[in-house]
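I have a structure here, written as structure tokens, and I will follow up with some questions on it.
All protein chains but one are shown at their positions in the complex.
Note that the chains take the letters A and B in the order they are written out, and that residue 1 is the start of every chain.
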Amino acid sequence: MKNEWPLWEIFIRGQHGMSHRHVGSLHAPDAEMAIKNARDVYTRRNEGVSIWVVEANHISASSPSDKGPLYEPSESKVYRHPTFFDIPEEVGAM
Amino acid sequence: MYAQMIKSEATQDDPEKLAAFQARIDAGEKIEPKDWMPEGYRKTLIRQIGQHAHSEIVGQLPEGNWITRAPTLERKAILLAKVQDEAGHGLYLYCAAETLGVSRDEITEMLLDGRMKYSSIFNYPTLNWADIGAVGWLVDGAAIMNQVPLQRTSFGPYSRAMIRICKEESFHQRQGYDAIRQMAEGTPEQKKMAQDALNRLWYPSLMMFGPSDKDSVHSAQSMAWKIKMNTNDELRQKFVDQTVPQAEYLGLTIPDPDLKWNEERGHYDYTDPDWSEFFDVIKGNGPCNVDRLAARNKAWDDGQWVRDGLLAHARKKAAGKHAAE
Partner (left out) sequence: MTREEAFTQFLLRMGDNTLILGHRVSEWCGHAPVLEEDIALANTALDLIGQTQMWLGLAGEVQGEGKSADDLAFLRDAWDFRNVLLCEVPNGDFGRTLMRQFLFDAWHSIQLGRLMKSSDERVAAIAEKASKEVAYHLERSADTVVGLGDGTEESRRRMQEALDYLWPYVGEMFQSDDVDAEMVKAGIAPDPASLREEYDALISRILGDATLTIPESRFAHKGGRTGAMHTEHLGHLLTQMQWLQRAYPGAKW
């Protein structure tokens, strides 16, 4: 049996109110130790308030060749972006 | 540099794909692990990132050599935090290499059995406390020269690791200069230590950038791929130009009688290091090669039961959870 500790992807919430962000990876025998290791490795300079760990091989990723079909349709939905709408100046900040 | 003499791998791929790949790089796009890449790009990167990571890990040893002898509690804490950072940097880089399909254990074993190298600089000893200052000032200074441009390297995970490393590294050089300055301004004995450290570490620091461009192994391909951002001589010159005034401020003498400002070039002229010594060190004949590898092998071998034990426990726990469900 392969005896290398599994690889974990680490996500850290930097400040209250922010979402978790991927910061890097590390090895650990299990999830609990992965969290502890993440604390020691990725928050040495007070970078976090909350940690998520996910075993790397449990992450499903889109394949790069799908990039077109996955993302391009949203490029045409410009109305999703606030700058699409002209608001008269007199209305004030919106 | 931490990655020296990285030979680019020849690549035999579909010319059309290669051209498209090169176009992405030229356009400043980042290459991500799942993207198509030439086999040569992948292999060269594994070697370069691996060597960089190994350098961080082996680099813990010469500085770690002084942790238990640091002269004040504050210096001890600073040094320990710095050497710990090196371990962190090695870790980030190993993870970047792992995205290319080589596991940390595999790449570690390549270091341990000598198939992969680490920077020549860490085969020199740290003999007095001023060496700790000099390593931060000169060795980290030289490393930063290379690492700052590498933040823009084409491979995403490598670039992100370098960004994190550069952010953390910024205190390393400053603490080194601060430590050696304290000594250069201290008692005659301290000043002697500082000069002694500079005498021994100056040329090995210049060697970090690798051989002269005219003798350097195929860097053209690596530069086209943006995994090498500057030539060896460019960076070495930049380092000399930056360091000379810093040494003057300390009142220390760089051990190069021919060092002088060249008005015409706008740079300092300096003496090249003894390249035959460099190649000896690379071949394994530096003052500390044997000790460094022995120390890494011992840590790895002695740690096997710990890695196995904790993993066995994790598996038992997982099995227990399954059984309970």
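One rule holds for everything that comes next: a residue touches a chain if its C-beta (ideal position, glycine included) is under 8 Å from a C-beta of that chain, and two chains touch if they have at least 3 such contacts.
Here the structure is a predicted model, which means the values were calculated and not measured.
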- Item | Candidates B:61, B:227, B:240 or B:282 - the one touching the absent chain | B:61
- Message: Looking at the full complex, which residue from B:91, B:107 or B:143 touches the chain that isn't shown here?
- Response: B:91
- Residue touching the undisplayed chain, where the options are B:151, B:182, B:246 or B:271: B:182
- Message: Using the touch definition from the top, which of B:75, B:117, B:200 or B:226 touches the missing chain?
- Response: B:75
- What is the set of chain B residues that contact the non-displayed chain in the whole complex? 57, 60-61, 64, 67-77, 80-81, 83-84, 87-88, 90-91, 94, 129, 179, 182-183, 186-187, 189-190, 295, 298-300, 302-314, 316
- Query: Hey, which chain A residues sit against the chain that's not shown?
  - Reply: 5, 26-29, 32-33, 36-37, 39-41, 44
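Throughout what follows, only the chains that are shown with their structure count from here on.
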- Touch list for chain A against partner chain B, complex: 3-5, 7, 23-27, 29-30, 33, 41, 44-45, 61, 63-64
- Message: Residue numbers of chain B touching chain A in their complex, please.
- Response: 32, 34-36, 81, 84-85, 88, 91-92, 95, 98, 103-105, 160-161, 164, 168, 307-308, 310-311, 313-314, 317-318
